[in-house]
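Only a portion of the chains appears, each positioned as in the full assembly.
Lettered A, B and C in written order, each chain numbered from 1.
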Amino acid sequence: MDNLKGKTVSLAHGAGGKQTSELIDQVFKAHFANPELTSDDAAVLKMKEGKIAFTTDGFIVSPSEFPGGNIGKLSICGTVNDLSCMGAKPLYLSCAFVIEEGFPMEKLEAIAAAMEKTAKEAGVKIVAGDTKVAGKGQVDGVFITTTGIGEIQEGVETSGFMAKPGDAVIVSGDIGRHGCTILLAREDFGIDADVTSDCAPLWGTVQDILSVTKDVHVIRDATRGGVGTVLYEIAEQSHTGIRLNAEAIPVQESVKGVCGMLGLEPLYLACEGRLVIFAPKENAEAIVAKLHEGKYSTEAAIIGEVTEEMPGRVVVTTEIGAETLLPPPGGELLPRIC
Amino acid sequence: MKEQLKKAKAIIEGYDGPPVRVMEVCGTHTHEIFHLGVRKILPQQVELISGPGCPVCVTPADFIDEAVWLALEKNVTICTFGDLVRVPGSTKSLADARSLGGKIQMVYSPMDAFEYAKEHKEEQVVFLSVGFETTTPASCLSVKMAKEAGLTNYALLTANKTMPGAYEMLKNSADVFLYPGHVNAITGNALNKKLCEEEGISGIVTGFTASEILTAFAVLLKKFPEGKPFFVNAYPRVVTEEGSIPAQKLIKEWMEPCDSQWRGLGMIKNSGLRLRKEAQDFDARVKFSIPKMEGRTSPACRCGDVLQGKCLPTDCKVFGKGCTPLHPIGACMVSNEGACSAYYQYNSRGE
Amino acid sequence: MCVGLPAKVMTMKDGMAVVDASGAKREVSAELIENLEPGDYVMVHAGIAIAKITEEDEDEAEDLLEELL
């Protein structure tokens, strides 16, 4: 969009008047247009009788552009994936933007373009939106909140409360790439590595799983907090223990390198395109085999199992064949150097 | 598992000698030992004590108070290793200061702090210079670079420490010491050898990989029953006898020994380093006339005893109750390398 | 107490080395080591190469155990 070149978002764009409409038309409607996209107070949608999934997430990633995506792509993936984890086909999304005064229009347009592309891939429509502009220094670049509605598929019931002893624990790919990418993109530590975000819309991946069996107990996307946090969450919700095999956890070599330098645990680095799946052991191999065919799950692996002992804990069998507890999720991710 | 790991593990698991108290002095050893589950394969006769080798753990509360004061009262940008961010001061941690608007910048290296100062001339920048012999050269180097670049907005808040005084103090706390390979890479082995020869204190220098750690245990469990004091450099690919001469020179050029307060252990004579008179322009205490802080720590905290191997973390009344990694009371609970934190995270949640 | 990482020197310039540890690259000071060259291995801590090392820990451990047994 040539006419956006060099322009920036101003407070006037957030005042609700003509300039707000201009911004919406030029940047958002240009990308999101579809018959259901509302110009009124709300979108009007026809619904079938049945169960729907409804979820929201705020995205505040900084920087807003990073290797492998931008905040726009992320904001679609995050909500599409939360719906998918419930076995729900993503149907409709809303998106609410908060933009900092002075934000470059071209960047905003790139964000909207990424949203369009990702939504298309996920088969979901953006039908409602909102745009606010905050004064310089009142928001860091751009924040996006997406909310989604999905149609829960017949016969599927997943929940973090449903893990059962004997379940296999599967991850859909190598872990920690998104968190590592953002860490590097912030340029705080002067480290460079060939890592891109794993950010991806996973409805297709969930469909792959469900094509093998509908008897899946838990599907959860490991986002902030990483796989480790998800595992502790599920161990707690399901009152079971989890035993991991350290050597089975797929981690890209350069992610390991960065973690080594900064004293970080890959299990606690964020992913944005990785599922943690709990399913009866007998189907685990078949699920992984099917996942290996998928675009976003070539590195899928069984990384552990659910146990009766040690409910609420995650135990790791280490490279020396000993057992240790996975340290429970801490707070802020702090590099450890000295 | 690799062949060599298996061999070492077999030696360890098969140990049937007399009881032995081993102290890992170094926090990174503490961390790796838990991470690998080494404690789980040690026979009962082997008692493992986590010593004071985590710079975060031994940094007193008033050091944090000084940094918080600089951030909040003097608008100084604090550059620090991530390790220090959650350490409780008397009333506030650096994370608290940050949430009150203080500018706290995490860095990977003191050189990054120098770079930050060079690029932000309008800010006063102070690097929190903690650490043992391994880390001190990097701090000194950052000051050297700042001086060469003519920076007037960069300084160190020093709490650098040296190991010899601590070894001396702890010499009766264990039978064998696991010496920190990276400290010895700088200092060389002379002191450890002397402790062995003159005082009969056994020790082994080792690295931090599974292979290095298990090998060290295998070696010490083979040697200990022989009954003679021993010293082994099990990390020769990194540690030489004389250590790093350039590093030793660099430290001497910029810093001089001073008495130093260790959280938990108290004042240890000549166990610290501070900037020399000639480098006072880079000493944050001088530059900002930091007032004397009365560091208050919780009376319940037994960090001191834990660090000296006098009690286990689990013997502390508040362990796992009032004091957890998310809400630490003592410094040993803050760092991943702190003995209490490692116990809590890997061993038992004190339930 | 000091997270250290073995890394390979990729390039050298003005007393600074770019090192690579399993794909994580960063510039570190080579001030403490004389005659460092691309291809050398170093132990890195807090942005400084503290020692020149050999690549692998295996042989060393192997040797030690051999000696012992």
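Here is the rule we go by: a contact is a pair of C-beta atoms (placed from the backbone, for glycine too) under 8 Å apart; a residue touches a chain by one contact, two chains touch by 3 or more.
Everything numeric here is computed off the predicted structure, so don't read it as measured data.
Formula of protein chain copies in the complete complex, based on this structure file: A x2, B x2, C x2.
One rule holds in what follows: only the chains that are shown with their structure count from here on.
Centre to centre, using the average C-alpha position, subunit A and subunit C are separated by 36 Å. Mean C-alpha position of subunit B lies 21 Å from that of subunit C. Those residues of subunit C in touch with two or more other chains are numbered 1-3, 26, 45-47. Residue numbers of subunit B whose C-beta contacts span two or more other chains: 55, 81, 108-109, 112, 131, 135, 214, 337. Every residue of subunit A that touches subunit C in the complex is listed here, in rising order: 189-195, 253-254, 256-258, 260-263, 336-338.
Those residues of subunit C lying in contact with subunit B across their complex are 1-4, 26, 28-29, 31-34, 43, 45-48, 50-51, 53-54, 57-58, 60-62, 64-65, 68-69.
Interface residues of subunit A, counted against subunit B in their complex, comprise 188-191, 261-263, 316, 318-325, 327-328, 330-332, 334-338.
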